[in-house]
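Once you've had a glance at the structure underneath, I'll fire off some questions.
As you look at this complex, bear in mind that one protein chain is not there, while each of the others sits in place.
Labels for the chains are A, B and C, by order of writing; each one numbers its residues from 1.
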Amino acid sequence: MTEATPIVLPNMAARRVAGIARAIVRTALFALIIVWSAFPILYIVVSSFKQQKEIFKYPPDIIFTPTFEHYAALATKWTGFFPTMGNSLIVAVGATILACVASILSGFVYSRYANRFLAGSVLYLIAIRLLPPIVVTLPLFPVVDALKLSDTHLVLIILYATFWVSLCTMIMKTFIDKIPRTLDEAAVVDGATTMQTLVRVIMPLALQGIAACAIFVFVFAWNEYLFALIFTTQHAKTAPLIISEVMDAVSGTNWGVLFAGVTVQLLPVTLLVMLAQRFLIAGLTAGSVKG
Amino acid sequence: MVAINIDRFVKRYGSVEVVHDISFDIKEGEFLVLVGPSGCGKSTILRMVAGLEEISGGELRMQGTRVNELSPKERQVAMVFQDYALYPHMSVEQNIGFSLELARVPRTERQEQVKRVADILQIGHLLHRRPRELSGGQRQRVAIGRAMVRKPHLFLFDEPLSNLDAKLRAEMRGQIKRLHQSLKTTSMYVTHDQLEAMTLADRIICLLDGHIAQMGTPHDLFDRPANVFVAEFIGSPTMNIVPVTAGAAGGRPVLTLAGGGQVGLPAGMVLPALTNGGNVLAGIRPEHLSDTPTPGTTAHIEGVIEMLEPLGSDILVTMQAGGATLTARCTDKGQFQPGQPLTLHFDPARLHLFDSKTQMRLT
Amino acid sequence: MRRLNPAAILMLAPTHLLLFLVIALPSIYVFWLSLNESTYGSDLTFVGFNNYVTVLTSPYFWRAALNTLIVVNAVVYIELLIAIGMAALFLGGVRYPKIMFAIVLMPYAISEVVGVLVWKIMLNTGSGVLARTIEALGFGMFNWSVSPPLALSVVTLISIWHHLPFTFLLIYAGMLAIPKSLYEASRIDGASRWQEFWRITLPLTVPAILISLIFRFVFAFRLFSEVWLLTAGGPARLTEVLAVYLYQSGFKYGEFGTASATGWLMVLGSLGVASVYLWAMHRRMVSGND
Partner (left out) sequence: MLRKILATAVLLAATAGSVSAQEPRTLTIISHNVHKTAATGGDLATAQNIAGEWAERNNVTLNWVTLDIGPLHDRLLREMSLGETSVDLAAVLNTRIVPSVASLLEPLDPHMQANPIEDFDGIAEGLRNATVIDGKRVAVPYRHATNALHFNKTLLAERGVAVPATLNEMLAAARAATYTRDDGTRVYGLVTTLDTHVTALQFLSAFGAVYIDADLNVRANSPEMVAGLTELANLYKEGVLPSNVTALGLDELIATMREGRGVFAINPFSRYTALNDPAASLYPGQIDVMPFPTNEPGKASANTEFWSWAIPANSKQKDLAYDLIRELSGKDATVRAALNGNGPVRPAAYDDPRIIEKLPYAAAEAIGLRDASVAVPAFAGAVEATTIFIEEMQAAVLGLKTPEDAAAALQTRAEELVAKSK
């Protein structure tokens, strides 16, 4: 083997400059991301504390005396809002659990088993989601009514879970793919059943995927409007329906109340995201390439 | 000529210091092995040398130049990882040739180099496979090939054999040894297996809890262990270590065992300066105990056979002698029976004495 | 790889039962509907493929299809590029990860309708903060709503804004799952950050990219709120997309045959635009995974 080239010291000053430049560019990019993501949201939140008259003022007031009148109105005039948020929570949590459980189970099978049927059914999983949901509701509405499921939490839980179970299955499959098969085998050797392997070995290692799925399903269920509109009236009515009533086509939108409602609605989701972030970042430990 | 200086290395994770002020040099072409139990800091030191871990304190010099701030590429090191770290989306050929590709080596030359390395490692027929289609041993060869294909200043091995079975491990060990003999590239090798360390190393550094326990050639460590830890860590089966009280009786040194038994040493033998009132640890390797006296085995100890472990031509004999348990490696001629009395002979020069408190060798 | 056994089939059951009962079965009925004429409370009248002929001969359908194709492709690919860039940026280390995460995911956390409305307010030609700022900077009046290309650009912008967190999350999670030792190996091999990204990060994120591409095509193809709330397809139906066309021609008039036929044509259309990726995903399934 020929002799290695001697060690050459790079220009350290240039490198330091490059390092600083990199840090500046990165910080600038992060700042850009924050503005892009948060500005419209901030606009909503800030506006919810402004008086109706000030909301559309141009140039907008940066400094103003905050008012809580819209939040008060939300509690006193839109009495449906807070109870429907309870319904939203039940439905969103239920749908998240159902979708996650179903997709962990099927994602595991798609990852660990192989045959022609399975490979083909991946296409089916996706193709089935191509028909616009509004069209699917045409035949569903009378069926749901006949089953006496109309205006129940259950119907929304099932619908929301179903419309996300395809994607979640695919997500779980990719994450489980990255867990070495030797781990399953080790579990089997240790006497675990397939279900125990899944719950005790696979699930803890696929937390990232579960967290991503949970965020998707929860956020969708939390904000969904079309199905909620068609399948609920009173008992299972969700918060987005109230929000849409605030956006009133007869007497005009009550912007302050709308923004206040949206702000309140944003809180649980933000909390969930911050909670799920832990699992997302946790990451799979190194060494999984050997599988 | 010194190739690498490791000067007062310190590694801290937050407030936890895991490597404490360690210094050593590696000579040009030397094969240095860092050995020690898990958690001793050996991999951390290796990764600091590689440029994968920041050096919290101290300096790393290559050819006399400080390289702390340089990237692995600039340090011109090559590394074999414990889990191989093969790129799952690349073929064997691409995996091996990746560094050359990054260095913009022309395609034909690259293929030549990869081919040459693959032939040396006998993986020429696997070049178009993906890592997941390879066996453990084949992956290991690819990982070594990837490191070899470059002309690094320094080869780094991070427990490269620990995921292999015993037979493959022995085979690969031989291969690495041969490679080093033909390539003569300066190498730093991390392992927890003392046998690997003994067979491969020009020089061994034995680490404990982020400190150097002993540094030296395999013979140094085997023959003159600096402390009980090294004495027990190096060599298999493990050295017999027995607490004794050293004294003198009838003009010659005598070791008294805990159970009252006495071992007389030849008159004229000079014991090192004793501490703790003569309470010391005495050590002797099983292969230095023999059931038949030979010239030079001027001392002996008596006891009763407790257990036998045949190894084929040899046999491990465990004996109870006055409250101490000793293991001897003897030639097996079917002469032993558990419960029989036995006299073991040894050369007093093979006896190691350690301070019972500091565990350090008494010289 | 194991062969399917009864236990595995049982584990597939919840997912496939849900999909079959809630979507597949109704979809088949929708196909039957598309072969009939019907409205609220009326009986079905079989008309064969008449509804398809009606839709396919409608110039509004084709204009909507063209608009959809342009917007969907712009949205999906631009969004993917931004998401990959953002994920790579995050992969290089984030300060205050919890808060950054919450901020980045926020657009996705509010409902589509509200998101579109906020942008509509900010981009309002007369009083919107952004539109007025654009004008104040000397770019002229930002009167996007009467110009179909500008209006569709705004639709694209808002759709990307709203769904970027979805794509980002999938891709970032995919990147996080790449073993650290591969990066170390590549650094030893002498890869620069840029090479590391192209040769290690990106190829190993392909499965996540495929999934996000396919599902974004699926979602983007039925893009509705953005257009409906911004322009309602106007002016003069010039900015309609397929979902708006479906609503206009099917639901607004209660013509379920037309609506169902349009729905099934949209299935074919989205299969068309996503076919390359679907095929790639299928191949990965058949050949096993890396």
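The rule is simple: a contact is a pair of C-beta atoms (placed from the backbone, for glycine too) under 8 Å apart; a residue touches a chain by one contact, two chains touch by 3 or more.
Please read all numbers here as calculations on a predicted model, not as lab measurements.
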Discussion item. Checking the contacts here: which visible chains does the omitted one touch?
Written reply: A, C
Discussion item. For the chain not shown, which residue from A:27, A:182 or A:253 touches it across the whole complex?
Written reply: A:253
Response to the item:
Touch with the missing chain holds, among C:12, C:88, C:122 or C:230, for C:230
Worksheet, complete the sentence: The listed residue (A:33, A:118, A:157 or A:201) that touches the chain absent from the view is A:157
Worksheet entry | Hidden partner interface residues of chain A, rising order | 51-53, 56-58, 76-77, 90, 93-94, 97-98, 101, 141-142, 145, 148-154, 157, 195, 198-199, 203, 229-230, 233-236, 241, 244-245, 247-253, 255
Practice prompt. Kindly note down the residues of chain C that lie in touch with the hidden chain.
Written response: 39-42, 124-127, 132, 135-136, 141, 143-146, 151, 230-232, 234-237, 248, 251-254
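By definition in this document, only the chains that are shown with their structure count from here on.
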Worksheet entry | Steps needed, at fewest, to go from chain B to chain C via touching chains | 1
Item to complete: Find the chain most remote from chain C, comparing centres computed as mean CA coordinates.
Response: B
Worksheet, complete the sentence: Between A-C and A-B, more contacting C-beta pairs sit at A-C
Worksheet item: Where the CA atoms of chain B average out and where those of chain C average out, how many Å apart are those spots?
Response: 58
Worksheet item: What is the distance in Å between the mean C-alpha positions of chain A and chain C?
Response: 15
Discussion item. Please tell me the distance, in whole Å, between the geometric centres of chain A and chain B computed from their C-alpha atoms.
Written reply: 52
Worksheet item: In chain A, what residues contact two or more other chains?
Response: 286-287, 289
Worksheet entry | In chain C, residues with contacts to at least two other chains | 179, 181-182
Discussion item. So in the complex, the part of chain C that touches chain A is made up of which residues?
Written reply: 1-4, 7-8, 11-12, 14-16, 18-19, 22-27, 29-30, 33, 86, 89, 92, 94, 97-115, 117-119, 121-122, 127-129, 132, 161, 164-166, 169-170, 172-174, 176-177, 179-182, 207-208, 211, 214-215, 218, 221-222, 243, 246-247, 250-251, 256, 259-260, 262-264, 266-267, 270-271, 274, 278, 281-282, 285-286, 288-289
Discussion item. For a test of understanding, state which residues of chain A touch chain C in their complex under the given definition.
Written reply: 26, 29-30, 33-34, 36-38, 40-41, 43-44, 56, 58-60, 101-103, 105-106, 108-123, 125-136, 138-140, 143, 158-159, 161-163, 165-167, 169-171, 174-175, 177-178, 194, 198, 208-209, 212, 215-216, 219, 222-223, 225, 240, 243-244, 247, 258, 262, 265-266, 269-270, 273-274, 277-278, 280-281, 283-284, 286-289
Worksheet, complete the sentence: Seen from chain B, its contact residues with chain C in the complex are 50-52, 71-73, 77-79, 81, 83, 85-89, 98-99, 102-103, 130, 132, 146-147, 150, 156
